[in-house]
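Just one protein chain is left out here, and the rest sit where they should.
Lettered A and B in written order, each chain numbered from 1.
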Amino acid sequence: MKRRDFLRNSTAVLGGGFMGLSLPSALWAQETPVSGGTLIWGHSETTQNLDMHQTGTASSGRVLQNIHSSIVTVDKDLNVIPGLCESFEVAPDGLSYTFKLRPNVKFHNGAVMTSADVKYSFERCKDPATGAVNFEVFNNVAAIETPDDLTVVIKMSAVNAPFLSRLSENGAGVIMPVDSGPTQGTNPMGAGPFKFVSYEVGTVVKMARHDEYWEGPAFLDAVEAREITEPTTRLTGLRTGELHMINDIPLDRVGELQGDATLQVKTWFPLNFDFINMNHTFEPFQNPKVRVAFDMIIDKEALMQGALWGQGATTPSPSFPTSAAYNKDLKQRAQDIEGAKAMLAEAGYPEGSLNIVFKATTNYPYHIETAQILVEWFKMAGVNLTIEQLTWADWLSQCWVDKDYQMTMMNFFSLWESDFLYYSVWNSEGAFNYRAIKDPVIDELTAKARVTVDDAERAKIYQAVQKQIWDESHDIILWFRNGTIGAQPAVMGLDTVVHPNGSNLNFHKVWLKA
Amino acid sequence: MKRFLTTKGLIGIVLLLIIAAVAIIGPMVIPPDAATAMDMTARRAPPSMRHLFGTDQLGRDMMFRVILGARTSLEIAVSAVVMSIALGLPLGLISGYFGGFVDNVLMRLVDTLLAFPALLLALTISAVLGPNIQNTIIAIGVAFTPYLARIIRGEALRVAQMPYVEAARASGTTDGMIMIRHVLPNILPAVIVQGTISLAFAILAEAGLSFLGLGTQPPAASWGLMIQASRDQLDIAPWTAVVPGLAVALTVLGLNMFGDVLRDILDPRSK
Partner (left out) sequence: MTYVLNRLLSVILTLFLITLVTFAVTNILPGDVAMMIMGTQSNPEALEGLRESLGLNDPLLMQYGHWVWGMFTGEWGNSLIFKKPIAELLLQKAVASGIIVVMSMVIALALAVPLGVWAAVHRDKWQDTVSSSASLLGVSLPDFFWGIVMILVFARWLGWFPSSGFVEPSEDPLGTLQRAFLPSLALGLGLMAHLTRMTRSTMTGILSQEFIRVARAKGLAERTVIWRYALANAIGPVITIAGLQIGYLFGSIIVMESLFGYTGMGWLTYQALLNRDLPLIQSTVFVIAAVVMVTNLLVDLLYVVIDPRIRLG
């Protein structure tokens, strides 16, 4: 089977929800890994803050994930599984969690991990003075008890069903040695497979193998994450052999690289979902007819082919495609320009009367392409759309914080636990409800899910939430976008690199063929 | 008129005439939609009979884009230079004519602005005001002002010491009158020369700002924006960079050549 066909096949099943790898990794499964070598990785983004707790950006997390280990993590199906703990137990009332820690886990400084380190790390993350990005994960934590060196008991003041899942995400669940907080920003230290060596701002982060890693030492002697933000330059580096591996191949170049027999390409799904946002405080968008009509103007498949060059799959629901919460009955509205025109006229906005500014951030170049394609369709429907490109700082301040926009688009990681996703993004009280959506049906459903213990029942509630979002066209959910990696043929174990969350890269099992 | 007829002057004038004609006539002949109309079946199509200059990453015709983009690019450049003259002329004139304390204060101000690289200044202004065509004009216009003010001040200083100005002053003509009647006409040639050369820089500055995402907004066409979009595809679709690059190069070349000849004629000292 040709690589191309393989991709097509895997994309076909993506809709059903599978991880899609365009790499025939089984071929290499027989080869015996060898130790040694330094992997040069062309990283697409700039690492900013080395303190795992204070890091909100995926870019820093992608590197630091190799330095830290988490108390719990997730498997391929996103089930929470033990990490630095041997086992965990949730009390039937949901008010206490007991973690049994692995014995003899060594930090990079040689110290053995104990319950005191866990208590220290969680309390540091919870403390507002730390400035931790995920501090709210610990909001309901009343006390952290350490009955012995290998047992941690967390007492909650209220039931918080998503607690464990949140610990498995970036940041909140990592364990740092006691009192290492003040130096985490300059010399990050944890129990991960690689030790921090050095960091030149904007240039490179160097890491070396941690020989006493609890899951066994990594094969690579060292990893060098060179920061190359310019996509073409990164691609050139890979082609000239300066780099062993790059992440984030420009979407338009994936096909070209897949056709190149001298390089490996790996795509996976989904990296994130994208959606178009309409500000619900903007008068025309208070009318659901206008929102539905806007949805009808867009041909999602054509838009995906246009903006992502086919590197994704359209979806009407933002839930992780393999999760129980994903509503399989929903279908995206088909493009119907005439119908949209009629509906807009009915809503009191005849042709030519709507002038809308679409704010798109240059942080995601494919958002700019998306917007340019939209302009054409909206023109056909008699809506005048103008684009304003915003830097990331401007987008965050105007759209995210000040809600000063009419239309925009954004992407989020699909991994998010359902409660976190639907409550924060669509509940009227949600922290990420930057569209000012106020839907009593969603409010009621998301509140109900929080206190529903039965998993199947909760999944049903979230499916109802997705239907409500679609019915009212609160946002226009577009697609899941693929993640991409390109590598030299000598890089082995590429299928282990991507963490199930689709964003982090872990080099523990990667090796270089001589 | 004869002195324009050097090879250099002729080439410069012809280039500028062609570009001006394209910028003015183009939008009359080509429907405005032609620059943004997409053809998803012909993305990054190389030059052919159907698309003479090829197409870009969204299947838009490069020939229509470069022609319609001429207007945007030139509009921004001309408006920005006019603005910098409007700001820099009074500043330089007053400073150079009066000298002394006024000159000191104004020139410290100009020095302060001059210490910031022009692109950095334009970048910051654009970041503060937000990106759109008007703000791009303001950003470039303000960033260029100190340079013009400096040059105009030098000229005004020279002219203010001329015997005819002394004479006018002695005859009791007011300072304002002297500046308008005697100083201004004599520094005008230098302003025109500097303005022509600044135009070339303004076109490059618009390209630079668009390159960083702070200039003209898509899907509108401007040369800078087109070059910006081409940087990720130069190796596989070189025409997307060559076409707007050539347009910028020819315009700047024309302006520089014309400016040189203009300088030789209007400003004989530089010979």
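Convention: a contact is a pair of C-beta atoms (placed from the backbone, for glycine too) under 8 Å apart; a residue touches a chain by one contact, two chains touch by 3 or more.
Because the structure is predicted, anything quoted here is derived from the model rather than measured.
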Worksheet item: What shown chains does the left-out chain touch?
Response: A, B
Worksheet, complete the sentence: Where B:23, B:207, B:243 or B:262 are the choices, the one touching the absent chain is B:207
Worksheet item: For the full complex, which residue in B:48, B:112 or B:134 touches the chain that was left out?
Response: B:112
Worksheet entry | Residue in contact with the excluded chain [from A:77, A:148, A:211 or A:242] | A:242
Response to the item:
Note that chain B touches the chain not displayed via residues 7-8, 104, 108-109, 111-120, 123-124, 127-128, 130, 200, 204, 207-208, 211-212, 224, 227, 230-231, 234-235, 241, 245, 248-250, 252-253, 256-257, 270
Fill in: Residues from chain A at the interface with the omitted partner, ascending
46, 48-51, 54, 56-57, 128-129, 131, 133-136, 185-186, 200-203, 226-230, 232-233, 236-237, 239-240, 242, 391-394, 396-398, 400-401, 410, 412, 431-432
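The rule we apply is simple: only the chains that are shown with their structure count from here on.
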Item to complete: Just give me the whole-number Å value for how far the CA centre of chain A lies from that of chain B.
Response: 44
Practice prompt. Spell out the residues on chain A that touch chain B in their complex, using ranges where they run on.
Written response: 231-232, 236, 250, 252-253, 256, 302, 305-306, 362, 365, 368-369, 371-373, 375-376, 379, 386-391, 394
Fill in: Residue numbers on chain B that touch chain A, as the complex places them
33, 36-38, 40, 57-58, 127, 130-132, 213-214, 217-219, 231-236
